[in-house]
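Just one protein chain is left out here, and the rest sit where they should.
Our next item is chain A:
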């Protein structure tokens, strides 16, 4: 089976965010594989173990993303591809990313593409469904279980807390939700092996794309931090008194009751 994973390099979830020169300050910040994409890598490896084939991890970004690709290889992916847009693109949006991925996948024949259901930085959740549409394959988002039998795929997905059981067919794109699996940590032998696994780097020229083909449809004007929340009032006393005062404050001061 030809298994592909879409991966994004993101800030660590525990990082505090600050802004300098209108951009998110990334000096000294820890970067990780987007946590939802980690589920995708793990599931891809599980699918390979069950059905055979090869796992290829693909990212659109710059060479800094090599580290995250190596991590995915150390987890057990076979190959990785960096579509490096650093020299060609100033700013892109989801339309841009998907045009690039579409061009890449037109030259490859995926049986299944796994992605995270959302990236924790920009959090648009658009790339998976948009790409499936361009490739004219079905997609299922926020999956928490998947089993493949021949061409038939049975999936459980999270729908705002409820579970939906879905049947569909390959080729297919899925986006992964928490609860799908427990991503493994790369083992030491895994890390050693990853160093010798292929990491292919291509640019949009190689995909026969011009800058104009992938021009964004939306633009970010400004990034800002929310006003800092001030610590509020500590309500003292015995539990009975605390509760009475809280209810009174919620009712009369903040008027939420």
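As a working rule, a residue touches a chain if its C-beta (ideal position, glycine included) is under 8 Å from a C-beta of that chain, and two chains touch if they have at least 3 such contacts; residues count from 1.
Keep in mind that, in the parts below, contacts and distances are computed from a predicted model.
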- prompt: Looking at UniProt, which of "Acyl-CoA dehydrogenase", "Electron transfer flavoprotein subunit alpha", "Peptide/nickel transport system permease protein" or "ABC transporter ATP-binding protein" names the chain we cannot see?
  reply: "Electron transfer flavoprotein subunit alpha"
Field: Touch with the omitted chain, as defined above, among A:98, A:114 or A:194
entry: A:98
Query: Please identify, in ascending order, the residues of chain A that touch the omitted chain?
result: 11, 13-17, 19, 24, 35-36, 93-95, 98, 120-134, 138-142, 154, 158-169, 178-179, 215-226, 229, 231-236, 239-240, 242-244, 246-247, 249-251, 254, 256-257
